[in-house]
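Got a structure for you, written out below as structure tokens; questions coming shortly.
Only a portion of the chains appears, each positioned as in the full assembly.
Chain nomenclature is as follows: A, B and C, assigned in order of appearance, with residue numbering initiated at 1 for each chain independently.
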Amino acid sequence: MRSKESILHRLSPGLKLLALISLIAAISIDVPFIDGTLKPWIPAFGLALTAGLYALAFSSVGKFFEQLWNLKLLILLVTIPQLLFGTPLPTVLGSTVRLTDAMLLATLFSLTTKTQALLDSIEGALRSKPLRPLVRLGLKPETVSLAFAMTMNAIPMIMKFVGQIKEAQSARGLKPTPVRMTIPLLVASLKYSDEFAEALTARGVEV
Amino acid sequence: MAASNKITLRDLSRIAIFAAIIAALTFPGAIPLGTGVPITLQTLGVMLAGVVLGGFRGALAVALYVVLGLIGLPIFAEHSSGFGVLAGPSAGFLLGFIPGAFVTGLIAHSGSKFSVVRTLIGSLVGGIAVVYAIGIPVMAGNLQVDLATATGYSTPFLPGDLIKVALTVVIAFGLNRAYPKAFKN
Amino acid sequence: MLIELDAVSVAFEGKTALDNVSIKLDQQRIGVIGLNGSGKSTFARLLNGLVQPTSGTVTVGGVNPANDAKAARRQTGFIFSNPDVQIIMPTVIEDVAFSLRGSGLSKDEVQAKALAALQRFNIQHLANQAAHSLSSGQKQLLAICAILVTEPKLIVADEPTALLDLVNSRRIAQALLGELPQQIVLVTHDLELAAGCDVILRFADAKLVQVGEPSAVIAAHLAENLSAS
């Protein structure tokens, strides 16, 4: 494993997202039909480009094929019904390749972007000029990142409550079922959440 | 119960908690159907968010959940995550969760106190109708099949989702008796 | 009842929580003390099968909780420190009555028995209140009532007073150590409370390091843990 991060890893998440959206848009245009003749090599070229990007990110195309393999069911699901309905093969190939390519590109983005970096750039984007109207509508950058942090904190707390409730119910000779567990879970979670809000207020946090 | 749209820290905390609850509902697992969209417990969380928090706050909780999943937390069905799902067959369901919780809450909170009937109607309309109305067409689009086929792919969800509506009503009814403060914003 | 642990070890994900514990206990009031993470809760949970030994055997009144969790849970009531997680039904009386489901009693008998349990601790006036709106002390009393109606032979309480104030702690302590005829295992950080037991087990670093008369065990605990500071 190479520890050095690729240029794709280091690219700012905002730019990467923009590039991703434009690439997906580009391969989604029905280029093959522009002049009336089929050119399925255009989406195929897109796929090759994506493989190249994976190679750039992970210094081998192994990861590309790994992700492609993950999509096998989806690919079958998209192709088989169309073939059964008699859609011409090049059209089917074109559309399948396009969907596959879009999924692979979006996954590449996720694979090369740390969640924290993405959180930071969301906060940064909200501070930027174009998005200032959103801020004026009340969507403060600090509030958004605070909400992210709070949710990530809350997930382990919820799992802790689930464990305690399961235990308490089995101790009473009860098989914990979703309904039985959910009411105490909601009560414990809401109380935790209200106490948490108070502690935040005491630390001078405002929304 | 017509609550204002001004978000306090206490609201924000409850919104975060419900986003986390929906995430936690994906941990027990999912039943794959071979269509790329499995049977999951997420809609239970979506309906509860609307019923407990009300439309506006409930929708924010679900939006928070969706965004966190999109940016990489493995909290979507079958521990998936990332922007990739937006190109996949379940994209519309995920996005539909947001208006789904909104409509659920709007209907459930439309009276001045807790009502089983409004909770039931809210969950049916918001948690099923709205979610499917967005989920099925997007599925058709992303899988490049026609609407009828996508609807066919989605009918196996109905029994499970109806059970989840029933669960929502039973849970909300119990919660209102055990801890009525839960519904006060 | 005889509580017997024979060379019991428990590990969670490779981490030892209880290390080769052997002991026989038949006292009525059994206290358990030790620092955070020393293995107290693990010991308590072994007694009704909430935790299973990685090696060794546990026997409680002739029942092995690892083999017959159902029988173990019938004869053992468990009280946790978090009062919120123990409540199952919406109102106080329903929650107590719930313990009697499947007992074959008629509805009226169940109601009467549940009410009698509440009366015992003088909280019958709360019968129809929303269970989650009670104070923490009242919730712990409710938890005790909900357990008592099933007439367990042993009650295991894992820090039942941790979230309570002085008066409520005393109330629960008095109920557990003073009033109940059952055998009690009481895990606690409150050394005053532990002092009221017949025998105390002291855990440290997953080991049972001392068993004996309360004053001696408490003195050793204080000496060992406060000398450093």
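One rule holds in what follows: a contact is a pair of C-beta atoms (placed from the backbone, for glycine too) under 8 Å apart; a residue touches a chain by one contact, two chains touch by 3 or more.
From a predicted model like this one, the values you see are computed outputs, not experimental measurements.
Shown is a single representative of every chain type; counted across the entire structure file, the complex carries the copy numbers A x1, B x1, C x2.
Operating definition for what follows: only the chains that are shown with their structure count from here on.
Set side by side, A-B and A-C show the greater C-beta contact count at A-B. Averaged C-alpha coordinates give centres for chain B and chain C that are 39 Å from one another. Measuring from the averaged C-alpha position of chain A to that of chain B gives a distance of 18 Å.
Shown for chain C are the residues that touch two or more other chains, namely 87, 90, 132. Multi-chain contact residues, meaning those touching two or more other chains, occur in chain A at positions 183, 187.
By the touch criterion given at the top, residues 7-10, 12-17, 19-21, 23-24, 27, 34-36, 41, 44, 48, 52, 64-65, 67-68, 71-73, 75, 81-89, 142-145, 149, 167, 170-171, 174-175, 178-179, 181-182 of chain B touch chain A in their complex. Within the complex formed with chain C, the residues of chain A that make contact are 161, 164-165, 167-174, 180, 183-184, 187-188, 191. Residue ranges on chain A touching chain B, taken from their complex, read 17, 20, 24, 73-74, 77-78, 81-82, 95, 99, 102-104, 106-107, 109-111, 113-115, 118-119, 122, 138, 143, 146-148, 150-155, 157-159, 162, 178-179, 182-183, 185-187, 189-190, 192-194, 196-198, 200-201, 205-207.
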